[in-house]
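Heads up, this is only part of the complex; the chains shown haven't been moved.
When the chains are written out, they are named A and B in that same order, and each has its own residue count from 1.
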Amino acid sequence: MSDKAYYLFEEIQTNRGIRIDKVKEKIKKLAIETPSWGYGDSGTRFKVFQKAGIPRNAFEKIDDAAMVHRLTGVCPSVAIHIPWDKVEDYGQLAEHAHHQGLRIGAVNPNLFQDNDYMLGSVCNVDPIVRKKALAHLLECVQVAKEVQSDNISLWLADGTNYPGQANLRQRKHWLYESLAELYSSLLPQMRLFIEYKFFEPAFYHTDLADWGMAFHLANQLGQQAQVLVDTGHHAQGTNVEHIVSYLLDEQKLGGFHFNSRKYADDDLIVGTMNPYELFLIFYQILDAEQDVDAGVRKTAENIAYMIDQSHVIEPKIPAMIRSVMNVQTQYAKALCIDFVKVRQAQLENDVLGAENAVREAFEFDVSPLLRVVREEMGVPVDPLQAYEASGYPKQILERGVGGASW
Amino acid sequence: MSDKAYYLFEEIQTNRGIRIDKVKEKIKKLAIETPSWGYGDSGTRFKVFQKAGIPRNAFEKIDDAAMVHRLTGVCPSVAIHIPWDKVEDYGQLAEHAHHQGLRIGAVNPNLFQDNDYMLGSVCNVDPIVRKKALAHLLECVQVAKEVQSDNISLWLADGTNYPGQANLRQRKHWLYESLAELYSSLLPQMRLFIEYKFFEPAFYHTDLADWGMAFHLANQLGQQAQVLVDTGHHAQGTNVEHIVSYLLDEQKLGGFHFNSRKYADDDLIVGTMNPYELFLIFYQILDAEQDVDAGVRKTAENIAYMIDQSHVIEPKIPAMIRSVMNVQTQYAKALCIDFVKVRQAQLENDVLGAENAVREAFEFDVSPLLRVVREEMGVPVDPLQAYEASGYPKQILERGVGGASW
């Protein structure tokens, strides 16, 4: 039946003018980076529920990430976070990853958990703290060199909780100064991803509060600096795909932190709250891949897709597999958009026709396609089931309770 | 100059028809309960910054609350939270409070930090967990009896993170069943405050998500059950004072958890983000105190005012004193409203006149009044300065770092 379903799907898409071979090729190439911290315990400010089987160190986190890659075939890299993943020998960590078919992806500095950073890191009024924060950033570039990663991914938690607490413009200058030094330490092939966030942990102002601030900073720094869009870091109602299309057009979209939200930065499994939004993001990306401008095309094709979630109640590895599958699902649907039809309707100012031409792709059931793609890739057709059937869930129980958390 | 300022204030208000003696009497009677947990370390999910001088146990938290009461004169009770304030002998704890001129206020159950409550407490699908949660609620009623408190204040964190995760209607029934048992254990003079919250820690649905659900539940339970309004627990844009007026009219407003927010449940110092909102809440309360219906009047006069904040970066005791002062400021301003003028304008459908009649009270500087009130009460005119000048800030440093937190 599965085969039948696939052949029918292929027939339907072919009749619509969709090149199914290209669709499959694209899906196979969609690499989704998973975060080492996504395998650890995490929670809300009210409670971190500890689970059995949580990795106890950076090496075990990589083991879990490797398991996800073996089951999905599309997660070849794992993001690390310093100092959560601090080890004595980063070369050894990279080696450990390589042995399992992985590589180290984005290196994420941490400028929010040291006691000195209570009132800011690179934006702190105290020059000693700013210096310390900058040293950490430079350390992360060094780590990236050691693990042969080309990506530094910076989320800056700096902000204030009260009006008047700090001089906002002064902090803006300090921020630029530190990042300029960080930028100048990058190797030519490296990219610096600059993330923004509407609020939390700061509740009055956040120094990098929105895409506009991240974008302007990236412009000031240079070509290697790009904006990172975390799908949960916006005000309610924000049209995220519009921002995506804007950054693509400016050749400044570097990557994503995927997750879902209904309220604030809920960090839920991507694709579970409003899957259509994820589909529409991919629609903008695929549209940009066909741009006349080579720079725009290249930007769209060079996006770093990363998952960044906080699994409070979910089993970690299955949650990560589900996340990867959800991303694939919406990407596959977006690949079924008949762009010729969309553009024709747009040119004719046919509002309903253009809306329908995009939405009709969303309504396809792409699960037969994804099963076949997985077969062709030599990974399990049902990665979640395969995970449960493997010995891994039982094996990790040996780690006990009380593994890594943030 | 301070005297001059007060006499001028008195003259102006008297000319407006405001009875300054009654205003002072009202301010002196406004009791504001502080929470034991507000003196401990607290933070965001990203970090709890530990401070020196934090109380190490329930007794020391009461010491801090007593200090705030000595300095302000209007904080005669302290809310406790079980098990954060669990002690072997609650009588002894109450005695400790009495010795310092305090009494134990609302007893707050904790249904969110036990590992068993990860997927719900009284709404958990597992009857054993529900039973355990109910037992804890009943234990809290017992504690209340032992500390001679008449208030149980329930915030229920129960909820789900994903569509389909649970049967929402079934959980609603379980919630009612447990609370009905809790309710039947109350002494006749006791009140049960039912709090609601828009989201967090649950990110898809919260079993008591808004005032409507808390109100309906309180109606089902009976007269001793009332709604508690936490000023930070609403969707963006919600007209909180409208809800306050509605609950007053229904004689179902039990109390407040005061704090400020700009984004979500930010739990900042009350009165720092939008002080006008706090003023407008008091306007509704003072308006209801003049209602023809005795029940409405009594409800308005019997509100439990409680502070509930999470001081992430602030020194705890000064933050609490500032909070108390901010509440007094807005209350004092609301007492300067010329209700005759407001009502006349309302009757005449004079939009600008009515708006102005309310707002003009907000624009008065009530600090001279509050200084005189404090003098008359025999407390420091400047409680914050008095705190800094006392030996207390130095004395508590002996507690070291690593005190109580949640």
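As a convention for this text, a contact is a pair of C-beta atoms (placed from the backbone, for glycine too) under 8 Å apart; a residue touches a chain by one contact, two chains touch by 3 or more.
If you're wondering where the values come from, they're calculated on a predicted model, not measured in any experiment.
Asker: With 2 identical chains placed here, how many copies of the sequence make up the full complex in this file?
Answerer: Every protein chain is the same sequence, and there are 4 of them overall.
The definition used in the following text is that only the chains that are shown with their structure count from here on.
Asker: Approximately how many whole Å separate the CA-defined centres of subunit A and subunit B?
Answerer: 40
Asker: Enumerate the contact residues on subunit A facing subunit B in the complex.
Answerer: Its residues touching subunit B are 42-47, 49-50, 112-113, 115, 118-119, 157, 161-163, 198-201, 203-204, 236, 261-264, 266, 268-269, 272-273, 310, 312-314, 406.
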